[in-house]
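Every protein chain of the complex appears in place save one, which is left out.
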Amino acid sequence: MSARAAEAWSKPPAVPETHYVSGLVYSDESVFADEKRRIFDRTWHLACHESEVPEPYDFRTVDYVGTPLLVVRGADRRIRTFFNVCPHRGAKIVHELSGNTKRFTCFYHLWSFDAVGACTDIPRQEGYQTVGLKKDDVGLREVRTEIHVGLVFVNLDDQATPLGQYLGKALDAFEGPMTAGKGLEVFHYNRAIIQSNWKAWQETNLDVYHEFMHVLLRRTQMTAAPLEDRKVTVHPNGHTSIAGLRAKYEYYKGMQSRDDRLALPTLRADDFIFGTVFPHVAVLARGTTMRIDVVTPLDAHRTLIEWRGLGVRGDSAEDRQARVRHHNQYWGPFGRNVPEDAYAAEAAEMGFGRGAARFQVIARDEGGSGQDDGMLRAFYGEWSRRTGRPAANPSNAPMA
Amino acid sequence: MTARNAQAWANPPRVPPSHFVSGWVYRDPAIYDAEQAKIFRRVWRFAAHESEMPEAGAYRTFVHACEPMMVVRETGDRFAGFIDRAGPAGARLLPGPAGQCRSTRGLRPCRTAAKWGFVFVTLDPEAPDLDSYLGDALDIFRDVFEGREFSYEVFHFHQAIVEANWKAWQETILDLYHEFMHVVLRRTQMPATAMTARSLRQHRNGHVSIGGLRALYGNYQAYRVRSEGEALPGLTPDDARFTPLFPDTTIIARGTVLRVDTVTPLGPHRTLVESRGLGIKGESPADRRMRIRHHNDYWGPLGRNVPEDAYAAEACERAFGRGAALFQTIARDEDGRGQDDCGLRAFYAEWSRRLGRPACAPTNADAISRGEQEGKP
Partner (left out) sequence: MTEQNVRELVYRSCLALDREDFDGFLALCDPALHYVVTAYSPEIRKEMTWMEQDLAGMKALLAMVPQHLRRTGSLHRHVSVYQVEAPASDGTIGALSSFLVTHTALDGGSRLFAVGHYHDRIAATGGRHLLKTRRAHLETRDLGIGLHIPI
């Protein structure tokens, strides 16, 4: 058989249900509404790295699927997060992306709040005497905030499992590189809105097989170590990690092999490890530098991606320059790796966004090694569990 | 207690139900549709000022209740409003926002009436007449408009699309407490009189009028003190008073100059704001220049007042538009003076009455917690 007519094209692939995904997961508006409610309102979201608020009273604002958030380091050095929303008449309070202040004053009627979310001032408060409204009643909404290996996670669900338990061992491989010595700091941040469903981006971090797409990986990665050395681990709660990848950087014209002296603690310079935290975080270490992705849907077809690059806190200028270069070669917006992934995500949207593509196949099985699709299957397994819709057939009535 | 967890945040404010508003009023598409049907299609809406249609056949277009509309001067002081849609495709007949129109044949007329040169229309054949709709809401402007030998004329128009729900704009007019936001008002208005000198009056049909405000224009650098000779008849130069008419029109006077604002919803999250400045027809060029300058100081698109209001409306949209903010409090009580929230309460009381839903719990009268509302269809 060769090409397929309409009827054959609409038939699910002849593989087990766990091994393919329906295009409706990208395009159905009700699926997206459920994702927001059942996934993004309940899971741990990476707000920033702790080095972005290094000092007491440093703050950072972020937008999380339509919820404006304010991350602040208190006088006690603890990092807390609040809805960046005024309890008075609902205005977004802080409009700068970052800064340092002891007092957040809402521009609208000048109500003020401190770094622990308490209301400290209401101008002409006597106007509220009749109804008895007091400062104590109008604190900010605090969002659960927990830190792991320097990453500041928040959760809109007060009942969610604690972060440590949620992550399990998913980020264990990063403990050394990210926390030994002085720890890491963010030296790079950029963001882009790409025209695709959020999952299409996250798939580029879960799909090992697509290394064929990147000339950079064909040259530096596929040749560097045997495929059998790789080991995919599927963790509880839909997280994944992979080990056993290496890179021969010098195989790509214009790049040099990396010096072991610059390797992050516990890593070799040619090591490449990465992991994903369900639903939308990816953490990647290439020997000498790290990248962190955060993928946030804006709607079903538009996605905000934030990229961070990290180096060692207290690096010499020269070492930092080398790490920045290593980071940029692959991962900067002028790099040779990441722009191709964004291309792929947008191409998938062109297929799935309006229904031309019906299914994708995630059926590779190499016993958890090589280019196994196990990470994709783990992601969609968790996705199905949380949304109550099987990814292979998500328009089925939700399972309770 | 200080900050609040999710559950505490979801609890309605501990004030009477008339003193807070649910965030659903800004973002529920069903509420948006109900507003169109039960408010905008029923009320009288300011269409244009007579001076914009100087002779017979002159017209002005606008959008109202999702309909393309126009109003035309027929003869003398007779104005007629129409839905500007003709032919099977319902295309707009008129080519631009203003001009001469040859014929209104084939257009569906709507009820039209004028007061003091302000032309209003309504799409509701059953609506009470304009005078009883307005009631005594415009009384504070009686001295300005009644028994004058001259007439007013529009010298300024601009419009802007604001990324916010229409009510967030209208609130910037009804909310006196937010004068803290405007440095011009902090300097010129707050020190000008005692808070108790102000008076906020609630009128029938949700209209509100505010008087007793004054301004010390010299307190803001770059502004000039306004002199007695520059004042409009019926006003002192430092006078400020205004009437927000339910739901979408406001007439404002500042001693020497007038402004009329209308707000038109374009969707739950987009709003058209139109703003007019008015002076005296036939006044000297020097007087006109003075009035334009006074108008622009506060109200022009590069003025020091109005752009801040648009900022505020959009900042509220960011919090309410996707559901982060759940309630707003409109609980200030200063006995109808000072910075009382009674204007906001009057607006939302009328809104609730017309929609048949309380603004504090508009999606389900019994369930006001967020969790329960989420279960709605």
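Just so it is clear, A and B label the chains in written order, and each chain counts residues from 1 on its own.
Criterion: contacts are C-beta pairs under 8 Å (C-beta built on N, C-alpha and C of every residue); 3 or more make two chains touch, one makes a residue touch a chain.
In this text the structure is predicted, and so the values were computed from the model without any measurement.
Asks: Considering the entire complex, write down the shown chains that touch the omitted one.
Replies: By the stated touch criterion, the chain not on view contacts A.
Asks: Out of A:P297, A:G332 or A:G353, which touches the unshown chain?
Replies: The missing chain is touched by A:G332.
Asks: Which residue among A:E7, A:E96 or A:E318 touches the omitted chain?
Replies: With A:E7, A:E96 or A:E318 as choices, the missing chain is touched by A:E96.
Asks: Touching the absent chain in the whole complex: find that residue among A:A75, A:A180 or A:V215.
Replies: With A:A75, A:A180 or A:V215 as choices, the missing chain is touched by A:V215.
Asks: Under the stated touch rule, tell me which residues of chain A contact the chain that is not displayed.
Replies: With respect to the unshown chain, the touching residues of chain A are 52, 60, 96-98, 186-194, 213-215, 252-254, 321, 324-325, 328, 332-336, 338-340, 342-344, 346.
Convention: only the chains that are shown with their structure count from here on.
Asks: Chain A to chain B: how many Å between their CA centres?
Replies: 43
Asks: Sort out for me which residues of chain A touch chain B in the complex.
Replies: Residue list for chain A touching chain B: 37, 65-68, 80, 82-92, 95, 107-110, 116-118, 123-124, 126-133, 136-142, 156-158.
Asks: Within their complex, state which residues of chain B touch chain A.
Replies: 1-9, 13-16, 19, 23, 171, 175, 177-178, 180-181, 311-312, 315-316, 318-325, 327-334, 338-341, 374
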